[in-house]
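Step one of this worksheet: look at the structure below.
Left out: one protein chain. Kept in place: all the others.
Per-chain residue numbering starts at 1, and chain names A and B are given in the order in which the chains are listed.
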Amino acid sequence: MIGDVFAYLVFFAVIAGTYALACLGLNLQWGTTGLFNVGVAGFVAVGAYTSAILTSPPSPDRLGGLAWPIVAGWVGAAVAAGVAALAVGAVTLRLRHDYLAIATFGIAVTIQLLAMNLVPLTGGPFGIHGVPRPFTGVVASPLGRNVAYVALVGALVAAVYAALERLVASPWGRVLRGIREDEAAAAALGKSAAMFRLQAFVLGAMAMGLAGAVYAHFIGFVAPEDFLSILTFQVWTMLVVGGSGNNRGAIAGAFAVWALWSASGAALTAVLPQELQARSAALQTVLIGVVLAAVLLVRPRGLLGEATVVSRHARPK
Amino acid sequence: MSATLAVQDLVAGYEPGLPIVRSVTLEARAGETFALLGPNGSGKSTLVRAIVGLVAVESGRVLLGGEDITGRPAHRLARAGVGYVPQTDNVFTRLTVEEHLALAAAAVERRQRYARIAALYDLFPDLAAWRRLAAGRLSGGQRQMLALARALVPAPRLLLLDEPSAGLAPVLVDAVLARLRSARALGVTIVLVEQNTRAALAVADRGCVLVEGRPRLVGTAAELAGNAEVARLYLGAR
Partner (left out) sequence: MIGLQDLANGVMLGATIGLGAVGLTLTYSILGFANFAHGELITGGAYAALTLLWLLTAAAGWGLGQWGALSFGGPFVVLLVVAMGLTAALALGLERALFRPLRRRGTMIGLVIASFGASLALRSLVAFAWGPEPHYFTREISMAREVLPGVRVTADQLFVLALTAALMVGLHRLLTRTTLGRAMRAMSENPALLAVTGIEPAAVARWTCVIGGSLAAVAGVLIGLTVQVRPLLGFDLLLPLFAAVILGGVGSVYGALAGSLIVGLAEALAVPLIGAEYRAAVAFLVLIAVLVLRPAGLTGARP
């Protein structure tokens, strides 16, 4: 019993940590730079699939399966997500907020479409299995391996957090925040503003790609339905709840919303009759949606966020 | 049908706690033309927008013909006889002249609509010639005429104008002022915000100089025109 609870907590911590990485990435893009990315799931997917393709053992009906070391896979994941962001960002970052949202949404949909259909590369609807788990062969018990994984994820989150905090406090970060708040200043900076935005977008995407890889290597496989728009929505909710513009808020929000999601899942499993169990995810989504709406209405700054986050210029008519 | 506009200790601004209009008290008597003068940023436009219901009122009162209209939503004030012509973005570029007047006439009782629109075409004969043109195709001066005509359709008791002469050539400024005089002849109370102090005082009965959200000088047009400070600051040293 205690063992089960402990195992569950480990699982919880790893997943929450993964979300925290993605959320930190989104905070750099949105909270610091004001880039409205509604395609988070796409970049996470790119990272997860890249690492899976690079590190999984060879398979007869698929390309890839290079069986590279896991570290290489994770680096590759971040790089691939960064490259995707570069390609996307070069074209779309200068668009106004709502057009950027629509464009990034489209990207995520397209990436999911490719994941579903490029069977030789991605394994199609079945995805890629056999993604290697770290610490196999190093730590004996599964529980031990999971605890080690928690430690690894924790270290990663701490490292990314520290790096982002330094980045945001640096002159580079100050320029980003200046661009976010004042469109006119951005225009005055001209070409360089576009470069700054692109850099922030790429770095944020790399964090998301890393999150995808961490997730994939914990679960052991990747499949297209792990990267639907629900993922984007979860990460956004986490950022809003935790406090946009604040790295600690990003982490806090990830844990808080994931806790809510898990608790509601457990509650629904206990309450719902057998036939409806499979559909419980739908109700969890509704719950999270309500939470987001409530936060937006009642306390838009979230748990730890800044009081004013977005430029006044983005006000609706 | 005119009415007295009374503003009492009005405090208003775009953000709560950051008032731009800081306690303004003034009165535009029924049927008179009242000029609101002052330097850029003194709160003249904000004051008018607060009266009209587009800017939140923090405290104070606005009375029209004795009736408290403070904070009433803009569309209800428009139907209660308050006409407003903003300084910029004062026409719908994608609607035709005809459609502007028809839209304004929706606030008028059905039986009167046709008569009111006809009256406006009489007052602004050029508009009749351009009735099918989209406002976006009109020149600055023509748009100003349309904006003014639109506000006059429901025969308002009170007409507030924000810098109607801004950006217009002098001959067009005269045309606008001539229309204002016609409106005034109908007994409409007019409040005129103007940078062009000379033109404003030429057509106004009384006025007020607003500085940093507060009234600094109040008096008749003659008094203000003769005031040394006003002359120095706004009329150019002579």
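Here are some notes:
Just so it is clear, contacts are C-beta pairs under 8 Å (C-beta built on N, C-alpha and C of every residue); 3 or more make two chains touch, one makes a residue touch a chain.
Here the structure is a predicted model, which means the values were calculated and not measured.
Within the full complex, the residue among A:Ala103, A:Val131, A:Leu176 or A:Ala193 touching the omitted chain is A:Ala103. Checked against the full complex, the candidates A:Val138, A:Ala184, A:Ala270 or A:Leu297 give a single residue touching the omitted chain, namely A:Leu297. The missing chain, though absent from the display, is touched by one residue of B:Val11, B:Ala30 or B:Leu54; that residue is B:Leu54.
Interface residues of chain B with the unshown chain, by the touch rule above, are 52-54, 73-76, 78-79, 84, 86, 89-95, 99, 102-104, 106-107, 150-151, 154. Looking at chain A, the residues touching the absent chain are 36, 38, 91-92, 95-99, 101-103, 105-107, 109-110, 113-114, 116-117, 229-230, 232-233, 236-237, 240, 276, 279, 281-283, 285-286, 288-290, 292-293, 296-297, 300, 310, 314-317.
Keep this in mind: only the chains that are shown with their structure count from here on.
Chain A and chain B have CA centres that are 53 Å apart.
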